[in-house]
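Here the structure is laid out as structure tokens; the discussion comes afterwards.
For this view, one protein chain was removed and the others were kept in their places.
Right after this comes chain A.
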Amino acid sequence: MSAPEIHSLSATPITSHSFNGDRSQVAVSLNSNDVTIYSRQGKDWNVTETLSEHDKLITSIDWAPNSNRIVTASQDRNAYVWQETPDPQTGKLVWKPTLVLLRINRAATFVRWSPNEDKFAVATGARAIAVCSYDSENNWWVSRHLKKPIRSTVLSLDWHPNNVLLAAGSADMKARVFSAYIKDVDSRPPPSVWGERLPFNTVCGEYGSPSGGWVHAVGFSPSGDVLAFASHDSTISIVYPSGPVIYTIKLNSLPYVTLSWTSEDSLIAAGHDCQPIVFSGSAGGWHLVGTLDDTSAAKQSGGTRGFGVAGSQVGRLNSAAFHTFRQADSRGTSSPTSAAGSGSTDTELLTVHQNTITSIRPFSGTADRVAQVSTTGVDGRLVIWDVNNVTELTGKMGALRLH
């Protein structure tokens, strides 16, 4: 039951983040055209590299843990696959990009490697999903489009463990499960609860929530037999296709935009409420359990909770006075409030994240028993949470005003 590890990576929003296999580095998009790679040095995360190739904002990054390749998708309608190769002149390892022609006429919004890391799927605003695989005969990445029956931008994707099925959440208010079977890359998958004999672009299921709303996040459970999706009408729906049964949890909080399964019977969702919420259940029913953000903890003076590295810097930079000015600067106020600590809670939220959480990913543990998750958000913070540190949601919640 440990406290969350908080790292303020930047003052700009973090659009997307992805850790490498051993969690020593993280690739981050700071709302810009470049990928920034931070490496862990002691307790700090420091910038070690910047990868520049895209012409427009990078919307999504995914780092393949086993093959150590990074794929980035951007609003410039391209995707690049980055590989670490030794530089011919210096011999150092540099990241070399390979362009992938997606053949889309709108921005790419989301990208994920498949479990076997031999293909990746790119969600686009062109009402299609580009599934890309490597063609060794011609030495380039080939993309095939999943088009029917998508009617609007695809917002998020998740791969099934069998490397063939793909879940997609779209702005046409539907969550769908597609077959992304590529002939020369995949072997025939065994029949699953989603169907059998699935050629490319078969729709295995199409689901929506009761009041509709953009589907911001989708996720398969660790076994792949259950699908969860978060929708803009502030609901989380869990689908059991063998029933078919859909459990919809309606919440009176703000919508969730990202979710991650932590075991076969629990998942964590986060979004505009700025805190990760845990849900749990089984084929018999699902319910909300609590939050990972213990907002009832006493705020320390000077708000040192906002800077996770305490005591690593010594001397004049660590004084409380310098800290008040730093707080005011990062919050954009012209002059710091006179009372140290309590006065500054006017604009500061009680939750750890000060703005929407846009991305939640498993950090440590196995797929079916995740121990820690990492979140990044619009406030430029990267926080690593212990999954078991769940507290009940009480009336006194940071960003909410419940009646």
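Keep this in mind: a residue touches a chain if its C-beta (ideal position, glycine included) is under 8 Å from a C-beta of that chain, and two chains touch if they have at least 3 such contacts; residues count from 1.
Criterion: contacts and distances are computed from a predicted model.
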Name per UniProt, for the chain absent here [options: "Collectrin-like", "Glia maturation factor beta", "Methionine--tRNA ligase, cytoplasmic" or "Alkyl transferase"]: "Glia maturation factor beta"
Of A:51, A:142, A:175 or A:292, which residue touches the hidden chain? A:142
Given the full complex, what residues of chain A touch the hidden partner chain? 101, 103, 135, 137-140, 142-144, 183-184
